[in-house]
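Here it is: the structure, laid out below.
Only one protein chain is missing from this complex, and each of the others stays in its spot.
Chain lettering (A and B) follows the sequence in which the chains are written, and residue indices restart at 1 in each chain.
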Amino acid sequence: MSLVENLVYEYESFKLEIPIWKILDQGITVLSGDSGVGKTTIFRILIGLEKCSRLKWTFDGIDLAKLSVPEKKLGVVFQSLELFPHMTARQNILFAAEARKVSEERYEKKLKHWSETLQMKKFLDQKAGTLSGGEKQRVALVRAMISEPRMLLLDEAFSSLDEKLRQESREALKVLLKEEKIPALLITHDRQDIEALADKVSVLKEGRIVEE
Amino acid sequence: MNALDRFRAFLVLFLLFPFLVLIFYFRFSFDLSWPEFWWAFKNSFSQAILSAFFAMIFGFFVALGFFCIKKKWLRATLEILALLPNFLPTLFTLVAIFNFVDPFPSGTFGIVIVHIFIYFGLVAVLLANQIESRLGGLVEQAWVDGISRFQFYTKVFFPLMKKDLLGVFLFVLVMCFSSFSVPLVAGGGRGTTLEVLIYEKMRLSTDWGAAVFLSFIQTLIVFAISLLAYRGRGQIADRAVSFQWLRSRAGLLLLICLLSAFVLGYAQGIVDGFLQMSFFYELRFALFKQFFGTIALGLLTGLLTFVLLFCVVWAQPEAWFQNFLRSYFAPSTALTGFAFLMIGPNEGVWPWLKIPIVIVLLSLTSLFRMSWESSIQALHSQRMMGQVLGASRWQIFRQIEFPQLIGRASFLAGLAALWASGDFAISRILAHKDLSLAMMTETLLSSYRISQASILSFFVFLVGVSLFLFFIGAGRVLSRKLSL
Partner (left out) sequence: MAFGGKTLRHFVIYLILVYLVLFLAVLNRESKKESFEVSQSVRVFAYSSFTSITGPGPKLKALFELSCNCRLEFVEGNDAGMLLQRLKLESESLGADLVIGFDQYDLQKALGEHKWRKLDFSNLNIEPEVRPALSNNYFVPYDWGVLGFIARKGELKLTPKKLDDLLHSEFTRKIALQDPRSSSPGMQFLFWVIKSKGEEEGLRFIQKMFDQAHSYSPSWSLSYGLFQKKQASLVYSYLTSPLYHELIENDPSYEALSFAEPLAIQYEFLGIPEYCKQCELAEKFVNLMLSPEGQKILMEKNFMFPVLKDVKKGTPFQALNDKLIKDKSLMSFEIPSNTDIDRLLLRWSELRRGEKN
C-alpha cells in the first residue's frame, strides 16, 4: 500500500484537502469524480508539477514527495497524451528509454514484444503527429511503461477514443500492467473504465476523498 | 546560485554590457535642459506609439493580402519586396514617399507616414508568418462554423494573437523610438526626439554623461511599456490549413500601391545607375572585397543570433529572466557602438567580431519579443512531458526543443543577417574602413554618386536576401538531418 498524506491545495476558491489516501501498490486504483472537481490537479500534484509543500507520499518506504519530478520515476499518460509530434512513434519510445537509461537489450526486447501484442508494428516509424487517436494512445502507454516506472499514472487516458478502441486500450493496459507487475492510478469519470479495470475506487467530492 | 542561474546571469550581463561600460566610463550627468528633454520625450513617445500602431494596421492588412496569393514563389517575391523599404538607405525611402505624398505634411504626422512606409512590409511578413503558425485549424473551423468576421477577430484572433501582436508592436515601437534621420527630415519642429538629443549631447556638447542618461531613460520607457505586455501561451499548428477565409484583396491592393510608389522612384535610380556601370568597373576590387565583407558580417551575425537564441532556450524557464528579455532594450545604436569601441582593440579581426556582437545585442531582445518567446512557450507541455519521463535538461534540449525550434531560429537568424548586411551606422563607428557594401553605398551617397548608390544598395539587398534564404535553407537542411 502506498500512502498519500496532507495533500492540501488551494487556488482562489478551489480547495483540496486530503489528510490521508491509500493507493494500491498492486493492481489499479481508480480516482473518480465529476468533471472540474480537481482530479487532474491531484494528478499533477502527485507527479510534482504543482507545488504542495506538506505533501507526503510513502511508496516502498520512500517519500516520493521529496523527490524531483524525474527522480520520482513515474510512468505518466496525460489526457492530451503529449507525444512529441516531430518524432516517430519509435523515437518517442526511445526518448523515454534513453531518459531512464534503459538498457538497449531490454528496450529492444520490450519494444518488439509490445509492438506485437499491441499491433503497433505498422506505424512505429510514422511521425507521431500523423497517428490516429488509438495509435497515439498505444504509443503513449508503451512510452510510459518502457522505463519500468514505480507506478503508472493515467489521466482520462481513454477519453478521446471511441468505444471499440477504448475496450482495446483497456485490454492493452491490463496486459501491460500484469506483465510488468506495476501498480497504476487511473483518473477517470467513465463508469465502464471503473467496471473493467478498478481494483479499488476512490471518489473525489468537494475536495475530499470518499472511498468506496 | 546553481549553474543555470549563473548562465542566466551571464546572459543578462552580456545584454547589459553596453550600459555597464558606458556608466563605468562616463557616469550619469543630469545637466540637461528639462524643457528640451520634455519636448524631445513627448515627440519620441508620440511618434513612436503612433508609428507602431499604424504600421501594425497597414501591415496587418497587407498580411491578409498575402493570403490571396497561391503561388509560393510569387508570395515569396512579394514578401521580399515588402522588406525593401525597411532595408534601404533612408534617402530612397524618403524620395519615394515624397513623390507619393504631396504635399508632405511635416510634423508628427509626417514622421508617422514615413515610419509606416518603412515598417509595414516587415510587420506584414512577420504577422502572416505568425497567423499561419498560430491560428492553424481555427481559421477553417471558424469559416465552417460560419461565424462573422467581427466575432472571429474579437473572440478568436485577438485573444490568441494578442501576444504576438504586442511583440511585433514593441519591435516596431523600439525601432521608431530610436529612429534618427526620419524625425529630423520629416518631423519639422517636432523632429527633436530623444535619439536626436542623445546624438547632440554626444557630438556637439561632448556630454557623454547626459547622452548615457538620456539613453537610460529611453530604455526605461520601453521597459515600462513592455511590462504591460500580456503573458500568454501559444500553440503551433501542426498541419497545413487554408487561410482563404482570412485573405483580403484590399490588403493585396494596398501592398501593390505602397510597393509601386516605392519601386517607381527607386527603379529610376537603378536605371540611371546602370548607365554609369563603368564606374563600378573601376571599383571592382573594392566591390569584390566588400561583397565578402558583407557576407562575412551577415553570416557571423546570423550564427551568433542562432546560438544566442538557443542559449535563451537553455536558460528557460525563469520568470525574472523572461521578464527581463521581454522588457529590455539596448541603449541607442551610437552609444552601444561607442561602448564597444572603448573596450579592447579595434584592429584586424576585431571589427569583424565587434560589429556582429553589437548588432546581436541591439536585436536579440526584439527577436525574442517578436516570436521567439511564443515559440519557446509552445513547447512548454512537451518540455514538461520530457521531464516527467525523466529526461535530463540536455536530452530535452537536444531532442525536443532544438529540433522543433530550428526553423524559427533560422528565420530569426536570417532576419538578423539581413539587417547586418544592410548596416552602415554601427559598422561606421567600429570599423576603420569600408568593410561592407552597405558602408560603400553610404560613402557613394556622401560623394554625389546617388545613382550608383541606388544600384549598389539594391545589390546589397540581394545579398542580404540571399543570406536570409541561406539561413532558412540551412535550418531546413539541419532539421531534416536531425529527423533522420
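Please note the rule applied: contacts are C-beta pairs under 8 Å (C-beta built on N, C-alpha and C of every residue); 3 or more make two chains touch, one makes a residue touch a chain.
Bear in mind that the values here come from a model prediction, so they are computed numbers and not experimental data.
Student: Sort by label and list the shown chains the missing chain touches.
Tutor: When the full complex is considered, the omitted chain touches B.
Student: Just one of B:K162, B:H380 or B:R449 touches the chain that is missing; which is it?
Tutor: Touches the omitted chain: B:R449.
Student: Looking beyond the chains shown, say which of B:L15, B:A48 or B:A186 touches the absent one.
Tutor: B:A186
Student: Which of these, B:S29, B:S46, B:S106 or B:S381, touches the one chain of the complex that we don't see?
Tutor: For the chain that is not drawn, the touching residue is B:S106.
Student: Among B:F98, B:F223 or B:F402, which residue is in touch with the absent chain?
Tutor: Missing-chain contact among the listed residues: B:F98.
Student: Please identify, in ascending order, the residues of chain B that touch the omitted chain?
Tutor: Counting over the whole complex, chain B touches the hidden chain at residues 33, 36, 39, 72-73, 75-76, 79, 90-91, 94-95, 98-99, 103, 105-107, 125, 129, 180-181, 184-186, 188-192, 196, 199-200, 202-206, 265, 269, 276, 283, 286, 288-289, 291-292, 295-296, 338, 341-342, 346, 411, 428-429, 431-434, 439-440, 442-450, 466, 469-470, 472-474, 476-477.
The rule is simple: only the chains that are shown with their structure count from here on.
Student: Express in whole angstrom the distance between the two chain centres, defined as the mean CA positions of chain A and chain B.
Tutor: So the centroids are 45 Å from each other.
Student: Inside the complex, what are the residues of chain A that reach chain B?
Tutor: 47, 49, 69-70, 73-74, 76, 78, 80, 82, 84-87, 91, 95-96, 98-100, 129, 143-144, 147
Student: Taking the touch rule as given, give the residues of chain B at its contact with chain A in the complex, in rising order.
Tutor: Within the complex, chain B contacts chain A at residues 238-239, 381-382, 384-392, 395, 399-400, 403-404, 483.
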